[in-house]
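Notes follow once the structure below has been shown.
A single protein chain has been omitted from the complex, and every remaining protein chain is retained in its original position.
Every chain is named by a letter (A and B) in the order it is written, and numbering of its residues begins at 1.
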Amino acid sequence: MKSCKIIVVLMVGLALSWGLFLSTAAAKPIKIGILGPMSFTQGEGHWNGATMAAEEVNAAGGILVGKEKRKIELVKVDTNEFLSIPDATNAAEMAVRRHKVDFLMGGFRTEAVLVMQDIAMEAKKVFIGCGAAHPQLCTRVLDDYDTYKYWFRLTPINSSYLGKVDFILLGTVGHIIKTQLGVEKVKVAIVAEKAAWADPIVAAAQKVIPEKMGMEVAGVWRPSPVATDCSAELSAIQRAGAHIVFTTFSSSVGLTFAKQMGELKVPAAPVGINVESQKTGFWEATNGAGNYVLTINTYAPVAISDTTIPFVTEYRKRFGETPNYTAGTHDAIKLLQVAIEKAGSIDSDKVVAELEKIDYTGAAGRVVFDKSHDVTWGPQYVTSIGTQWQDGEIQCVWPYNWEGVTYEGSKPYQLPPWVVEYWKK
Amino acid sequence: MRMVVAYIRRVFKILRAEVLVLPSRVAVLVFIAAVLALPLVTQDYYILRIMILTSIFAILAASWDLLSGFTGQMNFGHALFFGVAAYVTALLNLRLGLPPYFSIPLGAMGAVLAGLIIGIPCLRLKGSYLALTTLAFPIILMGLVFAFPGITGGELGLSGLKKLTGSRVADYYVTNVLMLVLGGIMWKITDSNTGIILHAIREDEVAARAAGINTTRYKLLAFCLSGFFAGIAGGLYAHFMRLAGPSTLEVGLSFQVIIWSVFGGMVSIYGPIAGVFILNPFMEVLRIFLDNFPSLPEMRMFIFAALVLLTLRFMPEGLIPWLRDKVESECPRCKVRNVFFRRSCRICNAEMT
């Protein structure tokens, strides 16, 4: 009889300790490493977007993994990638090996992301990219699926889609100039920073503009991505008699160019990609000379989906600026939550399987990943938007009746008044 | 068997008579042993990564010292060798599928070629002119990198190279053993006749020429040798990171190399190596330390710069020579080094002052 009692006590004790073990395991948070150059706007975007999402998820109790709710713990990983690539990789390796993060997101400079991607893949950690646009990051998934399947790109849309949106914006503005100013042959100056990601856009522009869009190319200029003076380019553009400046900038040259163009009131409308002009600080940095700059963008206070306006308003309230595409970490965490809850596990392979099937509508639109784990672009999917600076405010001006899409809160496009004045007959 | 015992005895004898008597030699021995033993203690990927990069940069810094320290040809653009070798290695590996043990030496030969190309115009220049001209070359090359994205990959660089070896520990041994071997070779070069001639050129080129030395040839030789070793570092870097990008040509890297070398102590080969082995891991220690204070802004680089500034303020010869002078002194008669507490010289018994 006595031995029976002992066995019972032992059993209970074992069960209790097992339960205790399980509960401590459940209380263990899910660690997400946020990779970004934290001293720079891009990294701040990564971190701010992620903190907001993590707080929202944790306030609701956390992510449901199987039967347990687990909170999110963010790990801030300062990659310093603008100044040093080895530094970026060291930081990423530290996050994976020391902090033992379960997931990674962020990254900006492609050269650094390529290496950090390798580190994440070697450790079999899911890495959701929010910052680098180059297609090569995703073609790696197609080329070597087993190694690179843990990589997904959420923001921005890849550079070939960016090119498509780019031409739609160009066409829209070209049409406005034609009709409003009565210009018959619209001349376009192509100005693109000298970078590999911009090359296909430039090549396409030289072909598409004269052949398909009925406009004329006034010239192609390729300044350095970090040029600190563009007055020669601007003076040449003026001589060429361009009506539109078709810009492709991701680096600081975009700011220099827009500022000098505004100061000199060059009679041409800037259209295209100018990442600098997505930042709220752009207005201050150009002393208002960046007025009327039109760029592709990711977020604006318009109803891309139900969650966009609340997200953008809350973000502006907390951080004093409009989120740009690196704040896509917000959507990334929400997306990850859905995938983890469906998979019922944080096991990378299971989460990857769920992410591949995901259909989630976030603040930037409806996210579906394609075969190369890249975010799908198109009407009804993520479209990205066109925003213009109008007297100190970022306004969404596109999509405006495009394929039946107009986001609520959009404004019509405005030509710079000096352009109207100069060309109006 | 007897032979082996005798041999071991001789090694011990040398060890006792020549190595253990001087703290600096003991330090070198301990350093080599520590480098070789590290993976036995930890196999942490993060620590190994840091040490691999450290050893690669140590080769680079030592190669700078070979050119700029010993020959006095101040090179402000050392990243050129590193970058050229990284790109050549990457191209050979990606386009021709050459394995690392072929692509890295061939990449280094590319750097030698670069050394020849920039060495020839630079031969006429002296001092600051040379320093500032060499600074220009990597920037010009950077322009070319962007001009031909089809070959160089533009701002993305060339990625997807073969891994250096299969595992991190093997990577560690390859890079660190190479660092020790190449460091030894460089040290030997500086100790050879050629090294003495290079030294003479630095001290007084006119006098060297008057002594019948073809200084031009030796200066060019220094450019090529330095380029070769820097090139090995560049090739290793490309294969370890699996990427050769424009960051390998940045002005920042060139500056970094000079900082490491001068901090450690120029004209010694071991000084720059020590400089890298102190400063590079120090940055990571700072990273781990500052991780505990997330509210502080990123200040690692600031601390780094301040440390360098203060060190040079009080030890303008560099850290290692300063330390060495503290623990060793030179015999006034026979110029042999002695440990600081000896009253008389260990060789000639002269009184130490």
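Convention: a residue touches a chain if its C-beta (ideal position, glycine included) is under 8 Å from a C-beta of that chain, and two chains touch if they have at least 3 such contacts.
One rule holds in what follows: contacts and distances are computed from a predicted model.
Visitor: Which of the following is the UniProt-recorded protein name of the chain this complex doesn't show: "Cytochrome bc1 complex Rieske iron-sulfur subunit", "Putative exporter", "Amino acid/amide ABC transporter membrane protein 1, HAAT family" or "Sodium:pantothenate symporter"?
Guide: "Amino acid/amide ABC transporter membrane protein 1, HAAT family"
Visitor: Which shown chains does the chain we cannot see touch?
Guide: Across the whole assembly, the hidden chain touches A, B.
Visitor: Of B:R124, B:K188 or B:R217, which sits in contact with the chain we cannot see?
Guide: If we include the chain that is not displayed, B:R124 is the one touching it.
Visitor: Looking at A:A60, A:L142 or A:V226, which makes contact with the chain not pictured?
Guide: Only one listed residue reaches the unshown chain, and that is A:V226.
Visitor: Who touches the missing chain here, B:F31, B:F102, B:Y173 or B:F255?
Guide: B:F255
Visitor: For the chain that's not shown, point to the residue among A:E55, A:D144 or A:E284 touching it.
Guide: A:E284
Visitor: At which residues does subunit B meet the chain that is not included here?
Guide: 74, 121, 124-129, 131-133, 135-136, 139-140, 142-144, 146-147, 204-206, 251, 255, 258-259, 262-263, 266, 297-299, 301-302, 304-306, 308-309, 312-313, 316-318
Visitor: Considering the whole complex, not just the chains shown, which residues of subunit A touch the missing one?
Guide: The list for subunit A reads 37, 39-41, 44, 82-83, 193-194, 219-229, 231-236, 238-239, 252, 255-256, 259-260, 263-266, 276, 279, 281-282, 284-287.
In the analysis below, only the chains that are shown with their structure count from here on.
Visitor: Can you check how far apart subunit A and subunit B are, centre to centre, with Cα atoms defining each centre and the answer in Å?
Guide: Distance between chain centres, rounded to whole Å: 40 Å.
Visitor: Given the complex with subunit B, which residues does subunit A contribute to the contact?
Guide: 38-39, 76, 78, 80, 83-87, 89-91, 93-94, 96-98, 110-111, 114-115, 118, 123, 134, 136, 140, 194-197, 199, 224-225
Visitor: Would you mind writing out the residues of subunit B in touch with subunit A in their complex?
Guide: 44-46, 49-50, 53, 146-147, 149, 153-157, 159-160, 241-243, 245-247, 252, 283-284, 287-288, 294, 297-298, 301
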